[in-house]
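The structure follows.
With one protein chain withheld, the remaining protein chains of the complex are depicted in position.
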Amino acid sequence: MIVAMQEKATEEQIDAVIDALVESGVNVHRTTGASQTILAAVGPTASLDPRKFEILSGVLYVHRISSPYKLAGRAWRPEGTVVEFANGVKVGNSRVAVMAGPCSIETREQIFETAARVKAAGGTFLRGGAFKPRSSPYAFQGMGIPGLKLMREAAEAHGLLTVSEVMEISQIETMMPYIDLFQVGARNMQNFNLLRELGQVRKPVLLKRGIAATIEELLLSSEYIMAGGNYNVILCERGIRTYETATRNTMDISAIPVVKKLSHLPIVGDPSHGTGRRDMVAPMARAAVAAGADAILVEVHPNADKAASDAAQTLFLDQFDQLMNELRVIASAVGREL
Amino acid sequence: MIVAMQEKATEEQIDAVIDALVESGVNVHRTTGASQTILAAVGPTASLDPRKFEILSGVLYVHRISSPYKLAGRAWRPEGTVVEFANGVKVGNSRVAVMAGPCSIETREQIFETAARVKAAGGTFLRGGAFKPRSSPYAFQGMGIPGLKLMREAAEAHGLLTVSEVMEISQIETMMPYIDLFQVGARNMQNFNLLRELGQVRKPVLLKRGIAATIEELLLSSEYIMAGGNYNVILCERGIRTYETATRNTMDISAIPVVKKLSHLPIVGDPSHGTGRRDMVAPMARAAVAAGADAILVEVHPNADKAASDAAQTLFLDQFDQLMNELRVIASAVGREL
Amino acid sequence: MIVAMQEKATEEQIDAVIDALVESGVNVHRTTGASQTILAAVGPTASLDPRKFEILSGVLYVHRISSPYKLAGRAWRPEGTVVEFANGVKVGNSRVAVMAGPCSIETREQIFETAARVKAAGGTFLRGGAFKPRSSPYAFQGMGIPGLKLMREAAEAHGLLTVSEVMEISQIETMMPYIDLFQVGARNMQNFNLLRELGQVRKPVLLKRGIAATIEELLLSSEYIMAGGNYNVILCERGIRTYETATRNTMDISAIPVVKKLSHLPIVGDPSHGTGRRDMVAPMARAAVAAGADAILVEVHPNADKAASDAAQTLFLDQFDQLMNELRVIASAVGREL
Partner (left out) sequence: MIVAMQEKATEEQIDAVIDALVESGVNVHRTTGASQTILAAVGPTASLDPRKFEILSGVLYVHRISSPYKLAGRAWRPEGTVVEFANGVKVGNSRVAVMAGPCSIETREQIFETAARVKAAGGTFLRGGAFKPRSSPYAFQGMGIPGLKLMREAAEAHGLLTVSEVMEISQIETMMPYIDLFQVGARNMQNFNLLRELGQVRKPVLLKRGIAATIEELLLSSEYIMAGGNYNVILCERGIRTYETATRNTMDISAIPVVKKLSHLPIVGDPSHGTGRRDMVAPMARAAVAAGADAILVEVHPNADKAASDAAQTLFLDQFDQLMNELRVIASAVGREL
């Protein structure tokens, strides 16, 4: 951690800052420049709150040098993490994975038809929501565990893996038999108790970026899971909140190359939530793969405009087929397959 | 809900939109203008997803006219809600309430000394955190229920009420004896299961705005609590995330008059989290009261720079005394007392 | 324009709003619902300020239905605008155009070498800045007109068109002989006097989105140019300001499909300014083409890390070659060539 003193800082002020740092358990190196003194704190700085020193008298600026995350950093596993699933499917290698399915699991027909078409088009994961606490208290709240059972059946019938959102610690055990990949939603990205619990689980976790979370905060949240021993974390960009209202969120495509540089974890693009509009899903799915995403998570439904939730952003199955064909070409442009 | 068709929309497109609306259970009034057709949907539109119609062919724009919230709207209780507590203290009337205390309850001495000083300065609520899941997995995680017991003792000794954050449904019952006002933190503003549960509780709830939440979303979340029968909700502005990095968050002071106009619920300003810096707390507390806040929530600590959490944004008790004197004058400028 | 009255609005309030609307020169249609009255203003509403009615007593909400822009709207030219240049090159057709060159024109060697390589790789425009008013008052301020002469020579030698930024009305005439495409920078997107003047020019204009501009504002600014009779406007997405600090700006890739839907004007992606980092330029250039951009504007330099300005975001020429190969494949995935 670097503490830059103001140009006119007195020796008393400088000494007080040094004392405060030392008291916090770190060593201090002092550089006295012509116009400015700089203090470098060395040691266990990860747990220090920079603001605590920033408000000391005579301090101009405090800056943390080391990343606040360790396990999530690229340096920890420079070759990159490849998450491997039971059936041999991998996320994070040269094959771009495709996860597709309805926002909500609704009926046996719906989920079986979707599974058949996802598989036929080249997808490897079937997605579907079972618990849907919605912003309106009156909307459809999901099928629950019976829905997950249906999804598991449909997935097995077609050789697909399953992914679904877990919302509370108490759901983890119940969901376990039906789910290959636990999804943590954007609103729970900083639900640290849930993350810690998922660190104890022996199944991979898909961690979505919060709509107001920085990439650094996303990596720090992934650290919570990995600190428990579960290193199979996959990150997901699904749109951030900006001043622009033409789209529901602004899908931050640049987060994809940034994560690839800062971290070893695979990253998935979710153009359905990223845009909130069916007609924007295909362009943004293509953009995500072109930018280097390891997988795509996309909402599809046999009868998309009648979907019980998120209808507006759900692709019809024919649109999904066409998208897959486009993605196949784009993957080849970046040295990957699909 | 208003659906504006594109200027060149065909009769077929218009009919398809009308059909889709009718199928959703609403009545449609059509206005055919020289250049544009407008459809007004009348009836139970609250549960309709505007985006579902926006993507239909020939549609230019869909706009929801009615507020998505009802119980939280000013019209529902035009005279304004006054939340009354056991000891007769009220929030939402002409007296500006002051809620103060440490970020974390740490020791008996700390919380008793704070309580004495908060009371002496004119405060009515003692605040203190017992559960502190921090963004770093290694930081101090709070005293838990023993901390709440200490806070209750200290509050009773000085005739204060208590407020503390509840983070999970399972904590509600345990916290009940020690807490007069349940605080829902910014990260839980859209934890709908928790909100629903608090709707069943017979104690008031302080609902903090999420760092990326709109005012409309804040009101919609309060609706979740009120829908369960608990109308004693107090809202709280505590800073939103913007591109500016000079402060931790940007405290949206204008949210205070906006909430007063749109809703009947009281609104509190939290300048400690709103700024994240001790030297900004007093100016922003004054601004909040000047803008019409019904209460102030502020972090204070006898030994502020040694606080176990949020030290950088915590006031010393002497600073708090001075702030109270300033607030007293400002309250009088807006026809209130403190 | 739609004016929604509050549920408890009185007849007097409703009449006052109707009077205010009529006085503004529009006709009013009134719909009286069970719980709410809605007023639809029909006529010349484009010049009305919705806020003027929003603050009237009893009004809940005012919403503008018609787009504030006309000439820029997709409806005005549904088949899309193709901008044609002197040498037959087109922007907006199935061929993705590539505009490349240094941030600043520095020397004869620099610009000639760049031109040769841009042409060889398949580019059609040579870009280069001549006027560089920088945020620091001491930085390199550009070569001015002599630089533009060099760029024109280099472009002609290799059969390329030229594009450069115009910053003031007084520069238009002087730049005219050397420039095929006038670029308006992000900071001037709402310099309405400059835009109006460019509406009188008989050369195409590349209009960059401001870093805090909505897509609607970008289209409205293009309207200023078109209102003067110059319909050859090309829009450009180059990053918006968000809370994320990992990149200099957040390049809003979704603006590309949004513009294609709302407007008939071609849209260009600028990944150099969109990211501010050399290692993010290629992924975001690929994403832009994958999302449907009509052209790419990219900074390249024979000695990129010694560039007089924007070195950090400038590609080496070999990197540019490789990018072009990738873009060629991606263009084919979306039914285009390059």
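The chains carry the letters A, B and C, assigned in the order they are written, with residues numbered from 1 in each.
Simple rule for what comes next: a contact is a pair of C-beta atoms (placed from the backbone, for glycine too) under 8 Å apart; a residue touches a chain by one contact, two chains touch by 3 or more.
Note that the coordinates shown come from a computational prediction; the quantities given were computed from them, not determined experimentally.
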| item | value |
| --- | --- |
| Of C:R30, C:K52, C:R108 or C:K261, the one touching the omitted chain in the full complex | C:K52 |
| Among B:K52, B:K132, B:K208 or B:R286, residue touching the chain not depicted | B:R286 |
| Positions on subunit B where the hidden chain makes contact | 212, 214-216, 240, 242-247, 250-258, 261-262, 274-275, 279-280, 283-284, 286-292, 326-327, 329-330, 332-334 |
| Positions on subunit C contacted by the hidden chain, ascending | 20, 46-47, 49, 51-52, 54-55, 68, 133-139, 167-168, 187, 190-193, 196, 210-212, 217, 220, 223-224, 227, 241, 248, 276-279, 305, 311-313 |
| Touching residues on subunit A - with respect to the absent chain | 2, 4, 6-8, 29, 31, 33, 36, 38, 40, 42, 60-61, 63, 65-67, 75, 78, 241-243, 245 |
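Heads up, the rule we're going with is that only the chains that are shown with their structure count from here on.
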| item | value |
| --- | --- |
| Copies subunit C and subunit B - interface residue numbers shared by over half, same or different | same |
| Gap in Å, rounded to a whole number, between the CA centres of subunit B and subunit A | 27 |
| Centroid spacing, where centroids are CA-atom means, of subunit B and subunit C in whole angstrom | 38 |
| In subunit C, residues with contacts to at least two other chains | 242-243, 245 |
